[in-house]
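Yeah, one chain of the complex is gone here, protein chain that is, but the others are all in their spots.
== chain A ==
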Amino acid sequence: MNVLVCIKRVPDTGARFELTADAQEIDTRNMEYAISPHEECAVEEAIRLVEKHGGSATVLTLGSEAASEQIREALAKGVERGVLLETDGKEWDAGATAQAIVEAIRATPFDVILFGNECADAGNYQVGVRVAQQLGLPCVTGIKALEINGGMAQAKCEVAGGWEVYEVPMPAVFTVKEGINTPRHPSLRGIMAAKKKEIGRVKPTQPNVQLLKKRLKKPPERSGKVEILGQGKEAASAIVAKLKELGVIQ
């Protein structure tokens, strides 16, 4: 089984962030980067599929040379091959990203193509859907369980009050949500082996953008200051008084 997993390099933001002076990006000078969370689980799922069914896994991302750091991370965990669709680092919209991916993989059929349900930063919810549409493949979004049996795949999505189960013919595209698995950490051996693995590089040309980003801005901060009710277990009675005031307890 040949599996492709598409990921995105995003800033590892922590508690707060600032914008660049031109308001086009997050100021990342003091930030680490990571694979976007849903996609970290997609990488894990790709490795597990290959462990179970044989074949090989390929990781792909679109971004600047710096994004090869996230490709190496996936390679260190056990993915065999990496592909970087190398850009100057400016943001591409979802349609343009999907088109570049489709062109890069059209000649290489995969049995399963995995995405994250949405990336942490742009939150477009659509690159996987667009790739599937252009390749004419079935696609299930937001899955939290995947079983493959012969030519059919069963995927489950968590919805309010339970689960919805899909069955689709292979090959197919799936967008994954965190919770489908617990991603592994790379082993030391994996990290060493990843250094020797080759990363294929392609420089795609950017098609016309239809969603034109003007600027980023921070939402208004909440006003008001925290009211400290006390310190340590002695604060318990003050908390109860507040719970009564709020009507949480009678």
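Going forward, contacts are C-beta pairs under 8 Å (C-beta built on N, C-alpha and C of every residue); 3 or more make two chains touch, one makes a residue touch a chain; residues count from 1.
What we mean here is this: contacts and distances are computed from a predicted model.
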Chain not displayed: protein name in its UniProt record ("[Citrate [pro-3S]-lyase] ligase", "Electron transfer flavoprotein subunit alpha", "ABC transporter permease" or "Acyl carrier protein"):
"Electron transfer flavoprotein subunit alpha"
In the whole complex, not just what's shown, which of A:Ala66, A:Val165 or A:Val202 touches the removed chain?
A:Val165
Which listed residue, A:Met1, A:Ile26 or A:Ile148, touches the chain dropped from view?
A:Ile26
May I ask which residue of A:Val129, A:Ile148 or A:Ile191 touches the chain that does not appear here?
A:Val129
Hidden partner sits against chain A at residues 13-17, 19, 26, 37-38, 93-95, 98, 117-118, 120-126, 129-130, 132-134, 138-142, 144, 156-158, 160-169, 177-179, 182, 209-219, 222, 224, 226-240, 242-244, 246, 248-250
